[in-house]
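With one protein chain held back, the other chains of the complex are shown just where they sit.
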Amino acid sequence: MIQHLLDGILVGAILSLGATGLTMVMHMLRFANFSHAELLSIGAYVALVFDPLFKALLPLLSAQIGPLSMTWALVAAILVAMALTALSAVLFDRLVFRRVREKGEELSMVFASFGLALIIRNVIGLVFGLHTKLYSQDIVFATVLSRDPLILVKPDQVAVLGVALAVMAALHLMLSRTTFGYALRAVAENPALAQVNGINLGRMIVIVWLLGGALAAMAGVFYGLTNQITPVIGRDLVLPVFAATIVGGIGSIHGALLGGFVVGIAANLALVVLPSGYSPSVPFLIILAVLLVRPNGLFGEERA
Amino acid sequence: MIGVVSYLVFFTTVAAILAIAVLGLNLQWGNTGLFNGGVVAFFGAGAYGTLILGGTPQPDHLGGFELPYLLALLGGMAAAGALAWGVGVLTLRLRHDYLAIATFGVAVAFENLMRNAEALGGGAKGLRGFERPLREALGSGFLYNLAFLAFVLVCLVLVWRSLDRLVASPFGRLLRAIREDETAARSLGKSPARIRLTAFVTGSVIMGLSGGLYATFYAFVSPQDVLPVLTFQIWAMLIVGGAGNTRGAVMGAFLIWAAWTASGWGLSRFAPVEAQLYTGSIQYVLIGLVIVGMLLWRPQGLFPERLVVSQSGREGARSTQGERQ
Partner (left out) sequence: MAEPVLEVAGVTAGYVPDLPILRDVSMRAAAAAVTVIIGPNGAGKSTLIKAIAGLVPVSAGQIRHEGTAITHIRPDQMAQHGMAYVPQTDNIFRSLTVQQNLDLALRRAGPEATARLDRLHTRFPALADKRAARAGALSGGQRQMLAVAMALATAPRTILMDEPSAGLSPRAAQEVLEMARGLTESGVSILLVEQNVSQALRLADHCYILAEGRNQLDGPAADLLGDSVVAEIYLGGKRLRVGA
């Protein structure tokens, strides 16, 4: 039970990072972006490419950080992954979404995102192979927190959780303390009024894609680090990430952060009752429950 | 020669079955603007429903009600309709992205449930023990397949004609009005949520019919038949044909199904052995490119209606604008 809770918190942190960008894009551009989870995949694979590259170029970076399997090279690779994934998110907008948007086919954006997700996912499979990969072959032993009940925690998991929480705290401070954060929230609430108040929407859309892409990349690498890297990361995470945005209320960044934890923990606790084969269905059950009880999510405001 | 003909019969049967599902999606997306991200769930509900109701008793899973075939098929359609009603009631009064996400989720959950709940649908092994109707009279060879094809074509034509009639009816005009301008429709005293629910359930029942026929054709259904890729294929068919017109939907179904089988055959025959594992990925990339490419360069589809459907759409928009003035 406690083990499930701990695992849930970890997964939840990853989902929160993924859901934050998604909720902003969904609210600003008003479509369910089914290709967002593929950004996690892109991030995970970019880091997989750059990690050995940095190790080869700068052997100093191959040193492991304390008790972690993570090396400094991987840290550098994460930063590159965030930058490149952020840029690819903007690129996808330029190539696909913006052009569909400008044709006035708003409803078709969902369609386009599904098609794009299919392309990204399978191109990754073709380039990197369908089999699973790992950042490090070294086995890092879990620390036994307690023997009865048996609770195991890997140092990597603790580090991932710590970094994710720190990023969320930084996001929260930005949203609640800086005018840039107010501007983001303003655009999410009422794009036309934001424009009247001097906010350049076109630039804001780019910033949201950059931010969403970078956070998704970080989530993707963390997922790869604590699970494994496969081309279907996007397929497996798209529903949980959507569930997190719905729990939090579409458009609420704070909601997405909390929603990620709710979904992660609920999905892991559900495994106490349900056989593990059913875990892919759990996010859907959570979505159903939210729609039944509180359709606008925990933080969402009613908006047509 | 007989081999070619029997392959053509086989191909036409499957394409016509899928065309029925495309017509169902066209009612939802083309006519009403409802995004269904989980076509395969409603297709699957029809397939599983038909086989469970019409099959012979099996020791390891639900079923064996041995209902007369047409009753079983109707039961499968009802199952699809009930599923659609549940999803629709929860989401259709919310922003449109909720419907997209919930339908996508229902498809994931449906496949997951069928894979795991052995007592319900036989689990990964699938659902067996279904006797195809009239087998004693027609045998199980070419003659049977030909007769079944005729039955499928009759279903296709019936669905096609009744949808054309529906769209031309006052109800159809209402659907278009809601799609173009929901506020105006509401101000006329119509309840958009209820009308959208009707369209969504009707479209899903049609998908259920398609699934029921598909399962009948193979006398078998398993989780492999309800994978997300089917949803993508059916979309590609609709979008290639041109959303909003039934003729295009049917032509798109045949065209995409031909392209899909041909590319699968070509890849399996000509691709090097070590690349065989990746033929699926290549096909998925192609279908993704078809969807995105059509949206960017030919959103009206390859077969826009000869009566210029976009013109009438714009007139509709203009008249609703006029009403607002």
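Here the chain labels run A and B in written order, and each chain numbers its own residues starting at 1.
Just so it is clear, a contact is a pair of C-beta atoms (placed from the backbone, for glycine too) under 8 Å apart; a residue touches a chain by one contact, two chains touch by 3 or more.
Note that this is a predicted model, so its numbers are computed, not measured.
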item: Selected residue (touches chain absent from view) among A:Val196, A:Val273 or A:Val293; value: A:Val196
item: Positions on subunit A contacted by the hidden chain, ascending; value: 179, 182-183, 185-186, 189-190, 192-201, 301
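In this text, only the chains that are shown with their structure count from here on.
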item: Sites on subunit A touched by subunit B in the complex; value: 26, 30-32, 34, 96, 99-100, 103, 105, 107-108, 110-112, 114-119, 121-123, 125-126, 130, 235, 238-239, 242-243, 246, 250, 275, 277-278, 280-281, 283-285, 287-288, 291-292, 295-296, 303-304
item: Residue ranges of subunit B in contact with subunit A within the complex; value: 33, 35, 37, 90-91, 94-98, 100-102, 104-106, 108-109, 112-113, 115-116, 228, 232, 235, 239, 277-278, 281-282, 284-285, 287-292, 295-296, 299
